[in-house]
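The structure under discussion is supplied below as structure tokens; questions concerning it will follow.
Every protein chain but one is kept in place in this view of the complex.
All chains are identified by letter, namely A, B and C, in their written order; residue positions are counted from 1 within each chain.
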Amino acid sequence: MTLVRPTLKLGHEAGLLLVRAAVGKATAMGVPQVIAVVDDGCNLLTLLRMDGSRLLSIDIVTNKAMTAASTGLPTGDLPPASEVKLGLASGGRMTNLKGGLPIVVDGQVIGGIGVGSGTGDQDREVAQAAIDALLAALA
Amino acid sequence: MTLVRPTLKLGHEAGLLLVRAAVGKATAMGVPQVIAVVDDGCNLLTLLRMDGSRLLSIDIVTNKAMTAASTGLPTGDLPPASEVKLGLASGGRMTNLKGGLPIVVDGQVIGGIGVGSGTGDQDREVAQAAIDALLAALA
Amino acid sequence: MTLVRPTLKLGHEAGLLLVRAAVGKATAMGVPQVIAVVDDGCNLLTLLRMDGSRLLSIDIVTNKAMTAASTGLPTGDLPPASEVKLGLASGGRMTNLKGGLPIVVDGQVIGGIGVGSGTGDQDREVAQAAIDALLAALA
Partner (left out) sequence: MTLVRPTLKLGHEAGLLLVRAAVGKATAMGVPQVIAVVDDGCNLLTLLRMDGSRLLSIDIVTNKAMTAASTGLPTGDLPPASEVKLGLASGGRMTNLKGGLPIVVDGQVIGGIGVGSGTGDQDREVAQAAIDALLAALA
């Protein structure tokens, strides 16, 4: 019987690193973005809204980050027949918009990042750049 | 004129039995699940989130259980043309995601169980195993 | 720079153990209770509403558990001058009602338990009995 188990916790320095890397990539692409990072508990760790990005993306990217942290999968790959039902039943939390990626370290899902204000592909590209920067720093 | 009527009430021991049976089935299947049980008032009786299951399933399975208790039917069988309208108009409560089953005793709907984190078919299979265990204990 | 750090995660077997111990104590006292257990992310792990307890306690005990997990302290000890302000500013999440206790293992706060439907002192007594049972099982 496993009462408690060891795990890894995403720290705020990692949250800042992810946000900074995302801002760097988004700036290079010329696409201002809103970026949210959540930990394994789907709780906000860091958030940054870039100048020129979309205000209403604040909730959207938080939900992208939460979805990726909860499923351990990139957002955007659910079957279309399920996405609206999952969105409704989760109060909007579970989203199938591209731009959410899980943060996986040592095989454990320890959080998620959500990016939004560009196209879905741009959002995912910025999120991936942030993840790459974190994994490089951990290597 | 029927002012008040006798009814059956689902007790917390039944709620625990359902959760334990669901955990047993989900463990055997290797699919960690979140399980919620509600009574005839659509109020939460027991809830358990298994290690490795999805955080965002907490609200989803509660809504599955409530939908099944409210309709007396398994979730997932609504006509697709209605499911979004019913979801929107009920604030997300009424869901057509598979994995919710009514709890029927002596011909009365006395509650519902909702299971989620797997595929819809896996969720329904775990919910059915829990119902079967309750009916066996009542027989 | 600490990017990720090792920590402990409360498992669902611990959540069940806490609920069972609380039910045992509440039954012995003759005071039906609602019991909620959350992990370090303030997310529900297990919940049980005993026969004869108060329906509206469901949200209350969840908030007690979240407050204890968030602060690492028993609920009920805030200065009265702050309690209403903290309750309002947290959307009701932070509560100063007695009956919430942090779950502390190896010096880490890894969750919280909230109990309610009795007097504040009864609620705290049941919560403490559950914590004691968990610590005994871990010893």
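Quick note on the criterion: a residue touches a chain if its C-beta (ideal position, glycine included) is under 8 Å from a C-beta of that chain, and two chains touch if they have at least 3 such contacts.
The shown structure was predicted, so the numbers you read here are calculated from the model rather than taken from an experiment.
One chain is not displayed; in the complete assembly it touches the shown chains A, C. From the options A:50, A:88 or A:109, the residue with contact to the chain not on display is A:50.
Touching the omitted chain from chain C are residues 2, 5, 41-42, 66-67, 69-71, 82, 84-86, 88-94. Interface residues of chain A with the unshown chain, by the touch rule above, are 9, 11-12, 15-16, 20, 23, 41, 43-51, 55, 58.
The rule we apply is simple: only the chains that are shown with their structure count from here on.
Across the structure, the highest number of inter-chain C-beta contacts is found for A-C. For the pair chain B and chain C, the distance between C-alpha centroids works out to 25 Å.
If you average the CA atoms of chain A and of chain C, the two centres end up 30 Å from each other.
Rounded to whole angstrom units, the spacing between the C-alpha centres of chain A and chain B is 30.
Shown for chain C are the residues in touch with two or more other chains, namely 9, 11, 41, 43.
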